[in-house]
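FYI, not all chains are in this one, though none of them got moved.
Each chain gets a letter, A and B, in the order it is written, and its residues are counted from 1.
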Amino acid sequence: MTKMNVSLPGLEMKNPVMPASGCFGFGKEYSEFYDLSTLGAICVKAVSPMMKRGNPTPRVAETPGGMLNAIGLQNPGLEHVLANELPWLERFDVPVIVNIAGNTIEEYMHVAREVSKAPNVKAVELNISCPNVKEGGIAFGTDPNIAKELTERVKDVSGVPVYVKLSPNVTDIVSVARAVEDGGADGLSMINTLLGMRLDLQTGKPVLANETGGLSGSAIKPVAVRMIYTVSQEVGIPIIGMGGVTNADDALELILAGASAVAIGTQNFVDPFACPSIIKDLELKLEHYHVETISELSGRSWRPSLQPLTTR
Amino acid sequence: MKKVEKMTVVSHRSIAKNIYECSLSGELVELMARPGQFVHLRVSDNTIPTLRRPISICSVDHQKNAFTMVYRVEGIGTHALSQKRTGDQVDVLGPLGHGFPISGLKEKSHCLLTGGGIGVPPLYELAKQLTKQGHSVATVLGFRSKEDVFYEAEFSELGATYVATEDGTLGERGFVTDVIATNRLSGDRYYACGPRPMLRAIENNMTIPGFLSLEERMGCGVGACLACVCDVKNEEGYRKVCSDGPVFKAGEVVI
């Protein structure tokens, strides 16, 4: 399995595949399908200081090649997560990344400080890009200065490396990425969902109770590839890539674009075995293409003196 | 460990306007014990449609290793499902959720089953299991119009069966609640599945204990994505329709 090993700040991963935040709860449900220790890492649902009720239903709607969600960051709150969810995950041999949502810099700091004390939490991921909450969230993701300040302040208090999850709903994602790197981020996660919407023709109204939602799934993969390709050439920190990965080819595409690891979101809903299947298929692909280690492939699309992969 | 299986279509036919009855066979049938559970179906091997579709288990045949679903063609997902021919495979995740509880009834109880439209199917396996245990059932089925009616004969074999159609083209004109009132139907317990307004009316009108099966738009179907939550009455918490439901005790959640 050493072909598949990936080392990122805080994360010694058996393979480059993890579930994406919000698409895997805190692991319990999918642990009924397979052993979570087979995963490269686990990124859990966004945690906020206090319990959050989220948005009214309907919270999901389908779109061509994708889906919209407006869960609204529902979660049981920091205390419950510390007391129940994180300890439960200790039974697995897998690093945990805690996705953090806050309305103020202080809220992010508070959650980061506390969760980073848990023994199995190896990194935090700052969700500065959730399109489904009215306050906070998205503003942090669209203003490079605020994003930088947030990163700096969280870095001050976090006991583990800090990844920042970027929003694709911006004019210039490179400037946000650079600002966050300047702020001391250890890595980037990208992309979060695109802002989208669906109407019900008969009622004339939005399908989602929240009106707009976040677009995920294969429809957004070309946007993810473009952004990872561009940002990875401009920053020195690693990228956890996500957006529309449905199989090992898609995962490979994000890695070639510049990601060092890949997170799987929507596809878990389509196939509960999505993560372990992709891990298995990725390993076969490395053999097929005679690649020594998966890390060699990261950013291969923009590296000079590129030779096609050969199957001989 | 939970599983996903490519099950095989063993029969598939139209039984009313836009209503299909489809039987699938495979190993997952062994796990199908409780009436009112559902399966989550993948109907395409690309991403159109992206999500699985929840469909109730209508009846189970453990001898033949097969279960039957009855569904209405609504949009692209159920349309794609309706195109499957005998011998084709369907990717099935399930059985999911908690079904209708049938324990806790005293011997030879009488149960009132009420189903509206595509809420009817899960009541069929329920009626079979209840009668098998020696209870008696009366069933009220509500549809829009005559052409939409299905499974009237099947339920009649298991107990008194009343049909209501909104336009009066078959059975009594009106809603299921009208039929219940007119015929003063009651019993030791009720079970209901159908559109929210129907469930609300039933919950309000009935004075005996009961169980309601809810529908909600779903993502994962297994409790991980929080797409399908509903609020708990008189309390802070929430329930997930997919994994805590789809059946809830009347009065437990806000419908």
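Operating definition for what follows: contacts are C-beta pairs under 8 Å (C-beta built on N, C-alpha and C of every residue); 3 or more make two chains touch, one makes a residue touch a chain.
All of these numbers come straight from a predicted model, not from anything done at the bench.
Though each chain kind is drawn just once, the whole complex in this file has A x2, B x2 as its copy formula.
In this section, only the chains that are shown with their structure count from here on.
If you average the CA atoms of subunit A and of subunit B, the two centres end up 36 Å from each other. By the touch criterion stated above, subunit A contacts subunit B in their complex at residues 22-25, 28-30, 32-34, 45, 51, 53-54, 57-67, 69, 71, 74, 217-219, 246, 266, 268-273.
Listing the residues of subunit B that touch subunit A in their complex gives 1-4, 42, 47-52, 93, 216-230, 236, 238, 243.
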